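Left out: one protein chain. Kept in place: all the others.
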Amino acid sequence: MSAALKLDNLSKSFPVGKPLFGPPKFTVKAVRPVSLTVETGETLGIVGESGCGKSTLARMLVGLIPPTTGRIEIEGRAFDNADPAAFGRSIQYVFQDPISSLNPRKTIRQIMEVPLKRLHRMNKADRARRISEIFAAVNLRDDFLNRYPHEFSGGQAQRIGIARALAANARILILDEPVSALDVSVQAQVLNLLAKLKREFGLTYLFISHDLAVVEAVSDRIAVLYFGAVVEIGRAEAIFNRPRHPYTKLLADSAPVVGRPLTAPEGKETELPDPLNPPPGCAFAARCPRASELCRQSEPQLTVMGEYQLAACHHPLDS
Amino acid sequence: MGSYILKRLLSAIPVLLGITIIVFAIMAMIPGDPATAILGSYATPENVEKLNRDLGLDKPAAARYFIWLGNMLTGDFGQSFALNRPVIHEVLERFSATLVLAGTAFVLCCFFGILAGVVSASRQYGLADKAITFAVLLGISIPSFFLGMMMILLFAVSLKWLPVSGMYAIYGGGDLWDLLKHLAMPATALAVVATGVIARLSRSAMLEVLRQDFIRTARAKGVSEHRVIWGHALRAAMVSIIPVLGIQAGFVLSGAVYIEIVFQWPGVGRMLVDAILKRDILLVQGGVVLVAACYVIFNIMVDVAQSLLDPRIKT
Partner (left out) sequence: MRLFLRLLARNRLALAGAVVLGFVVLLVLMTPVLPLAEPNITNTADRFQRPFTPGHLLGTDHLGRDLLSRLLWGTRLSLAVGFSAAVIAATIGAAIGIVAGYFGGRTDNLIMRGVDMLMAFPYILLALAIVAALGPGLMNALIAVAAVNVPFFARNIRGITVGIAHKEFVDAAKLSGMGHGRIILSEILPNVLPVIVIAMSTTVGWMILETAGLSFLGLGSQPPQADLGSMLGEARAALITSPHTSVVPGVMILIIVMSINLLGDGVRDALDPRLRSGALTRPMAATLVDRDSVPEPSGDGILTLDGIETQFHVGDRIYRAVGGVSLSVGPGECLGLIGESGSGKSVTALSIMGLVASPPGVITGGAARYRGRDLIGMPYRELRRLRGDRIAYIFQDPLATLHPLYRVGDQLAEAIRCHHAIGRAEAHDRAIELLKSVRIPNPESRARSYPHEMSGGMRQRVGIAMALANDPDVIIADEPTTALDVTVQAQILSLLNDLRRDRGLAIVFITHDFGVVAQLCDRVAVMYAGRIVEEGPTAEILARPAHPYTSRLIDCVPELGGGRRELAAIPGLPPSVDDLPAGCAFAPRCDKKQSSCAVGEVALKPRDGRAVRCLYPDWRPA
């Protein structure tokens, strides 16, 4: 297997209170240095709660936000969006809000044609043929092409969004919460479609979600993000069953599960640290039942713990 | 809060400098030279040249700007050649008359505008709403100078209730009652347009706020409808009404120019129009800069009021 996507110490800081000229007063670290590899044909799931930096990370990968530090490699080549056409042909993005990712004043056909025209310079007949093929692949009828986005339900609009990403013919798709705006019965339709497309076209997915069960159902490996950093990464079938990092365990215990009695899974009811004033040690220390003085002083690094599993914790749980 | 006010005051300095530059640049575009305007077209070239030198007009524009700016900072706005008195005296005297007129009109339009807007929104599509909407439409469509003229015809000429023009009666006036009688028509005529604009905006701001979730919360906890409208909703709507009040203050000040002419009010607007027609450049420059500076200060007060109302604005 070769790496489809490789991130090396990728980070992003946003300036706060920036004057017209000169350096900003503060910076907020939305993503702290992250190193990850996504193998070709793999689905890497990324979970985390709001504010953990998962969307910022995803947007850096497609060049919508420039990273502060670090480098990205796409299929062995260094990230380069100087030529938007070549770049767009290698990696694409599926947005969270299916309706707002479609321009309300364009027909679906106009929206679908843009990547074919701009990225692949196809002529009119080729475009029409290609759009038909893609629409067949995502189970949409051709007569939808002449309609406007507001005429579609969330599930249909998300399939159009996926179709647009496919039109670029990219081999890597970044899926940013692609089903969180959808109802469960429709969510399952879209997830199954994504699985089918992956098999058919040999795609690589980076699948971002806040829903543990959804991520587990679609991913090969899962990375857990907390406060802008990866705290644990491992195989999907193992990570929530045998978490090594206390935060992963907290997440797994918090997810409402049929048949499990309701208990507050956490003694200390604190929340995320202040991003303007981050703690020196482990960001989770204030909420962690196992935290020691060491945790409050030095930040733990990701270390291998068991087969295929890495966690950033000074006092990991036993497997 | 104190540091916020200080910060806003400091941020006004570049704006004020910008204003002086814009005014100076526009005035420097005027063709012909003031010396000819002062001395008349029969003046000898020698006299014109001497006066130009006396006025410093032979220097380059940038130098003239800094001399003018430096003088202004010491309170010397120059001499009006048409009136032959210091610009600062003339402007301050006239501006105080304008402030009386525009200030009254501004208070009127804020009060009635917001009142009409809230009543209109809370009775949407009712009779009161329709009546107010129509009155507002009429108000924003009528030129204030025409309205003023019609008011003179009705209240001063036909009904003889109020004096035709001026700020005080020429003989025997001068007390507050006299001022109020003279003020009634011009202030009303001036307030009408702004009242209409504020009423419209307040109505749509209220309608916008009344659909918000926190209004439903207030109702769900049993808050009386009166308090929902005049407390919860109006307070939230003020966040979008207050900036418009700042803009409308500028419109009231602008409209005062027409009203001062119609009612012979001895204000700064009339002075400026006369000065422009007479090409009294220093008077125009001084008047514009002083009035604009006051408006900038007023807008800082509006910002401070806004930050007092809305805790989400970082102070």
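Think of it as A and B in the order they're written, each chain with its own count starting at 1.
The criterion applied here is as follows: a contact is a pair of C-beta atoms (placed from the backbone, for glycine too) under 8 Å apart; a residue touches a chain by one contact, two chains touch by 3 or more.
Given the structure is predicted, the values throughout are model-derived calculations rather than measurements.
Q: Any idea which chains on screen the missing one touches?
A: Touched by the chain not displayed, across the whole complex: A, B.
Q: From the listed residues B:Ile152, B:Met167 or B:Ile241, report the one that touches the chain absent from this view.
A: B:Ile152
Q: Would you indicate which residue among A:Leu7, A:Leu145 or A:Ala168 is in contact with the undisplayed chain?
A: The one listed residue touching the chain not shown is A:Ala168.
Q: Which of these, B:Ile13, B:Ile30 or B:Ala128, touches the one chain of the complex that we don't see?
A: B:Ile30
Q: Could you please point out the chain A residues that touch the chain left off the display?
A: 20, 49-50, 59, 62, 64, 84-85, 88, 92-93, 95-97, 100-106, 114-115, 118-119, 153, 155, 161, 164, 168, 183-189, 191-192, 195, 210-214, 216-220, 236-237, 240-241, 250-266, 269, 271-272
Q: On chain B, what residues meet the omitted chain?
A: Within chain B, the residues that touch the unshown chain are 15, 18-19, 22-23, 26-27, 29-31, 121-122, 124, 137-138, 140-143, 145-146, 149-150, 152-153, 157, 204, 206-208, 210-225, 228, 232, 235-236, 239, 247, 249-251, 253-255, 257-258, 261-262, 269, 272-273, 276-277, 279, 284, 288, 291-292, 295-296, 299, 309-312.
Going forward, only the chains that are shown with their structure count from here on.
Q: Rounded to the nearest whole Å, what is the centre-to-centre distance of chain A and chain B, using the mean of the C-alpha atoms as each centre?
A: Roughly 54 Å separates the two chain centres.
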